[in-house]
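Working notes, structure below.
Here the complex is missing one protein chain, while the rest keep their positions.
Showing chain A:
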């Protein structure tokens, strides 16, 4: 698994998507089955095996290394797996790979008379192997062995590791782990430890890994997604198919995920001029998360219900209340929302339901999940995706009516005669029937009536037209270098707004960070500004002059405000970006924290669990 580990290592440092893709393709193309399949499993989070606890690893190290040295090292490196990988002593008694590979004399050794030679200086590489025999690095382990008779340790493949971990009893784990650590190189040890502790963060999305697999045979990632959910590691049938050696794997999953259709943004009203209003249908864009509800029957005829995220992640376990509502055979596309007293709650509330480890009865009760249906992809075995939206919509309405389930309703259409009318609706959803839910509306969606359901983000059939963002004038306080192509530019800006200081007067308090919204030419100007106005440096971060007299005002656009305990200001913005650079504006005239507090107060008007409809305007 050293090879896989080196791939992970390289991916972790590479910020560019295309470069990652090339590394992945290169790996999949040259690595045989089942190794590459388990690698794909590790990268897509589909492996399952017995995990090791940190205490077990610490124990293994302390059998080999002076605990004081280990503690000092751990403090320095900061990460247990990495410290262990680096400090793990090489198995003794073994010639190092480079030992005996000949002398490595300095070219000038012969030229300059060296006293070293008279004193019996040993060639450097031989030194190295001598070092392994006499343990200097082990930190006090006295088991010195002489003799090079042992065979080299067997370097495990990823497949062996995964298959072993899936089958061995718990008590055998330490011994296997120690043997593998002995055999692997330092990067291999790091990857192994991350893998067995369940902390393997790869730096690539499952989607990117699937894209790379598809590219082996000229398939799009969506084609891989289509077959994905029936498959398990090591994915041999998948690789055989993309490489043209076998038929497309038949999905055995009675409720498979199907890649969703996404939209393009309308940037400005002028974009609408090119579109004919009568060819489109409009509905609200709800501020939840996009999900897919899939129902089917397994071979035994039992109902199978799945909830998938937009990226195809199976989230059924987190939403048993939704799964229960899937009493149909088909694929429904919709928005996951939290409804209380029939009112859509803000994204803040939805977030409290997401990313929870345990789904408790209390959670289900306080945060009831709901799906607002947008589209219907399949129904009773028929694939509807080639049919026009208008037809699919009719079938969707009929299905939702037939289901008559409290957790599934239809996304209402927004009537409009022309673009002006739609603009008015977008500006004030409450005025066209959105009622109390208007605050949970992000904008409007436009769908061409005759559009088939196309996976991915085709340009033309679907458009999203978001509501005007919130705007605040803030002052640049810190700047940090970006990544990849931007690594020489100060492109990430922390900005602040004014508030009253405890000691009197006004002070700037940081409220967010933005790293896009400007053109390359503007970035060059901002970068120069940062360099010319630096007041302090903290590693990669520069403090930029900010105060009543000096400072640069950035107009920041954002989608909302949330409470935050991590920020000094107590608030955090959603999707902040630089909308304009106010070279002209004096920093003293930037906005105050009150502006954000007011937006926050509006968003918090949602109904508290168990509370009645009485509204307190905070």
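Rule of thumb we're sticking to: a contact is a pair of C-beta atoms (placed from the backbone, for glycine too) under 8 Å apart; a residue touches a chain by one contact, two chains touch by 3 or more; residues count from 1.
Note that contacts and distances are computed from a predicted model.
Participant: One chain of this complex is missing from the view, so tell me which of "mRNA 3-end processing factor", "LLM class flavin-dependent oxidoreductase", "Electron transfer flavoprotein alpha/beta-subunit" or "Sulfate transport system permease protein CysW" is its UniProt name.
Facilitator: For the chain not displayed, UniProt's protein name is "mRNA 3-end processing factor".
Participant: In the complete assembly, which of A:19, A:279 or A:406 touches the absent chain?
Facilitator: Per the contact definition at the top, the residue touching the missing chain is A:19.
Participant: With the full complex in mind, choose from A:31, A:83, A:263 or A:348 the residue touching the hidden chain.
Facilitator: Looking across A:31, A:83, A:263 or A:348, the contact with the absent chain belongs to A:83.
Participant: Mind listing the chain A residues that contact the chain we can't see here?
Facilitator: Touch with the absent chain occurs at residues 10, 12-16, 19, 22-23, 26, 65-66, 68-70, 72-73, 76-79, 82-83, 86-87, 90, 97-98, 104-109, 111-116, 119, 121, 124-125, 127-128, 131, 134, 136-137, 139-140, 186, 481, 483, 485, 487-489, 528, 531-532, 539-540.
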